[in-house]
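One protein chain is absent from this view; the other protein chains keep their places.
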Amino acid sequence: MDTKVRLEIYRKMVLSRRLEERIAELIKSGQAGGFMHPGVGQEALQVAAIEALRPEDYLMYAHRGVAYWVARGVSLGKILCDLAGKEGGTNRGRGGVMHVVAPELGILGESGTLGGCFPIATGAGLSIKVKNEDRVVLCFFGDGTSNRGTFHESLNLCAVRKLPVVFLCENNGWAVSVPTETSTANPDIADRAKGYNIPGVIVDGNEVEQVYEAVSQARARARRGEGPTLIEGKTYRLWGHWIGDPDNYRAREEVEKHWRRDPIVVFERKLLSDGLIDDAKRDQISAQAKAEIDRAVSYMQSQPFPNPESALEGVYV
Amino acid sequence: MDTKVRLEIYRKMVLSRRLEERIAELIKSGQAGGFMHPGVGQEALQVAAIEALRPEDYLMYAHRGVAYWVARGVSLGKILCDLAGKEGGTNRGRGGVMHVVAPELGILGESGTLGGCFPIATGAGLSIKVKNEDRVVLCFFGDGTSNRGTFHESLNLCAVRKLPVVFLCENNGWAVSVPTETSTANPDIADRAKGYNIPGVIVDGNEVEQVYEAVSQARARARRGEGPTLIEGKTYRLWGHWIGDPDNYRAREEVEKHWRRDPIVVFERKLLSDGLIDDAKRDQISAQAKAEIDRAVSYMQSQPFPNPESALEGVYV
Amino acid sequence: MRTITYAEAIREAMTEEMRRDPSVILYGEDVANFGGIFRITAGLKEQFGDQRVFDSPISENAIVGAGVGAAITGLRPIVELQFADFLFTAADEIVLKAGMWRYVHGGAFTIPMVVRCPSGAAGVGPEHGQCPEAFFMHTPGLRIVSPATPADAKGLLKTAIRDDNPVLYFEHKLLYATKGEVPDDPDFTVPMGKAAIRREGDALTLVAFSAMVPKALKVAERLAQEGHNLEVIDPRSVSPFDRSAIIESVKKTGKIVVAEEAYKTLGVGAEIGAMLMEEALEYLDRPLRRVAIPDVPIPTAAALERFVIPNEEKIYSACRELLS
Partner (left out) sequence: MRTITYAEAIREAMTEEMRRDPSVILYGEDVANFGGIFRITAGLKEQFGDQRVFDSPISENAIVGAGVGAAITGLRPIVELQFADFLFTAADEIVLKAGMWRYVHGGAFTIPMVVRCPSGAAGVGPEHGQCPEAFFMHTPGLRIVSPATPADAKGLLKTAIRDDNPVLYFEHKLLYATKGEVPDDPDFTVPMGKAAIRREGDALTLVAFSAMVPKALKVAERLAQEGHNLEVIDPRSVSPFDRSAIIESVKKTGKIVVAEEAYKTLGVGAEIGAMLMEEALEYLDRPLRRVAIPDVPIPTAAALERFVIPNEEKIYSACRELLS
């Protein structure tokens, strides 16, 4: 894996982590509201997968954190404005952080009803196929979300029409308070691929290289016109389901065990041992992240709340 | 397989076939209307599976013909009254032949929207489990119907809660005019079982013994508390999708090829060669069927149309 | 002008728009090889190929949701649901996705999609026979069109396909075979949101759309012979909804009957009644009459269906009551 790519992935993972830590402060201090579902612990899966894309590809992200947007290059200031319900964000306070959008980056938005992502991603794949374009769709979703009927309908439709869609399950073992085994008869989501005659791949979602490799191969397959791939990344949600979640439904030991596999620490060690970064470089990256976030926060604070009457605009073209 | 059972299955297959032939005449002569989807060609699958049930079991039949009801013992007269929209049937003209029902026989009705059957069957399984009863649910559905999202949600829920439900796919190769390969990425529906950690079994749906055996085993498994089984019976729809279907989308040769595997002829040959019936017996069974149907038709003709005002009754308890 | 059927008008509109704009595609169950179970799409696959016209699995959520996904990425999908009732199986995709994806994402996208929905009671019960316009009229973000004539069927479908908003297009099964004159001009379109005054009069305002229009016109003729000149208004689309056409008419007539094939409670007639109470109270000299399904699921048997579906007799007596 290319060094520049690895460093870029590391930088974005750190930036995402720092941003979520800051967002937690903003929410706790009442400077921002909104339904924020932190992605702490899943950054390797999210960032590495998106780095494997090309600029022209489409992205359907999941509800789990900011790393998708950071990886794709959405300005942090805009993300914070969406969080705070201000102008200057991506959706003018209409949809908040649940609907961050950036068509110019291929980011198609989010469905607040889980599983709404699958048919939309399918339709984007249909566009690519019909228009014969050189791009793919990457669709993230959680293990719990994989139990919506839309998963089944969409994977079958994509597979039978050989649409260029990569489905990436972030299996973090939980859906809010429900462990995967309690809700999901076969906790290996990738085993469902056989039912659609498509490849099903399981990777360690906290291992940057495995994720990057799997998504790259799935992307290539999609571009060869061979259709979708179902990738499952095993990972873990280190924070609560949302900011404010009592998180009293998981054993502390379980959570602590996974902190020891914190993907940022894991990846950092590798980069250090491979000599790609040293302590100075690491501190610099983290300092740069802090500075960038500071700028974003003041941008957000400088932005006005939307004009109330503007709520009436833009329902129809 | 018990001789009495085999003969009973044969009798019901013949009775079902003759009844559908008569229904076709009634519809063409305008004596009955309704959305009739004939099951000609699928009687082995339908009758043998239902014979493998016990009287206390629940049945969710599919939209494909009369054999389910005949096998379960619904009076032919009632079926014809539902078809003709008359009193004396099972639903007083409310739902017609699409909603034949008989709680006393465990027949729970039909969902006119395909795939509505799966969650309902799941709920019946839930009742059995919660009340700890000694019965199972048998849920029929077509290959096309298996692409509804409700299939996925229900199989997963039944599997994860180990509900006593037997899912039986009648894969007849077509959904109206669409061949299974065109709509279904993996035409072996049973391959989806792996995604739910349950057994997936493929049988020749035109072979009475195979079907009876598979359903008996699935029923036993369900009763042992081990949960659902997904059975797929490969079969073929010998008539059009509905009575009146031009059926111009299938190659004549294909249809003729399958007529040579007409399950009634196939089974009849076996019974003859096994010496369980002779020509006289066969003619007698067919004559009895005709007589029974004649009685049913005159019962239907003797029944009144429902009183129009009665349409307002029974929306609420 | 040529005389063609409502079904042919729909097919013509799709054919012309697909020829005109390569981004228009069509899919749904049985639409390609079979040409649709009502034969509306016959021949389109042969003309436009199996990438632009294809058969989909029986997966209504994916059918509708993929339409939204395709629309926000540059196509103009026409999706056919086999029966309008199946909108319920895809209600999240219809209401919260098609209807709101643009708004919640701050206007980042347009959603130029059309969902064709064969509607109407025809002896097939409440899962294959409803006219669910009113359900979706409550939702912001959707356009809802219900043509009553071949000309409107063609002109409104062309407008819907060219429109950048999601459109639910209700085609009544019992109108498919009806004939009418349709302009030859390939650019003939009918705007959404503009009611058609099917007949001018000052005695009473009779509002009807879709399959109720021919029934309303027969009633109007019958009452004309009895000396009452009815004004028959066909809104043609309930979103956008030509409120002023109805209000202006009622200011003239002071009486209104609404005939529709929806359940009475919160049918389109409810919105009309409330709107008039808000904006034309002083002009109303007689109570509102709504001729609609008496809040029971549509029964299958002909004897029962006939009793609950509005017919000429019921519309006639509602009008008569107000005129006496």
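Chains: A, B and C, in written order; residue numbering restarts at 1 for each.
The criterion applied here is as follows: a contact is a pair of C-beta atoms (placed from the backbone, for glycine too) under 8 Å apart; a residue touches a chain by one contact, two chains touch by 3 or more.
As the structure is a computational prediction, the values presented were derived from the model and not from experiment.
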Missing chain: touched chains present in the view: A, B, C
Omitted-chain contact residue, chosen from C:E127, C:E171 or C:E305: C:E127
Options C:G36, C:G201, C:G269 or C:P310, residue touching the unrepresented chain: C:G269
Per the touch definition above, residue among B:R161, B:K194, B:R221 or B:H258 touching the missing chain: B:R161
Where the missing chain touches chain B, by residue: 58, 89-95, 98-99, 101-103, 108-109, 111-113, 116, 118-131, 149-150, 153-154, 156-157, 160-161, 313-317
Sites on chain C contacted by the missing partner chain, in the whole complex: 85-86, 88-89, 91-92, 95-96, 99-100, 103-104, 125-127, 134-135, 137-141, 241, 262-263, 265-279, 281, 284, 286-290, 295-297, 299-300
Residues of chain A in contact with the chain not shown: 33-35, 85-86, 93-96, 98-99, 111-115, 144-145, 147-149, 175-178, 182-184, 249, 305-312, 315
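Operating definition for what follows: only the chains that are shown with their structure count from here on.
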Pairwise touch network: line, ring, star, complete, or other: complete
Remotest chain, chain A as reference, centres from CA atoms: B
Gap in Å, rounded to a whole number, between the CA centres of chain C and chain B: 36
Chain A-chain B separation of Cα centroids, rounded to whole Å: 45
Gap in Å, rounded to a whole number, between the CA centres of chain C and chain A: 40
Multi-chain contact residues (two or more partners), chain A: 149-150, 153, 156, 160
Multi-chain contact residues (two or more partners), chain C: 56-57, 59, 61-62
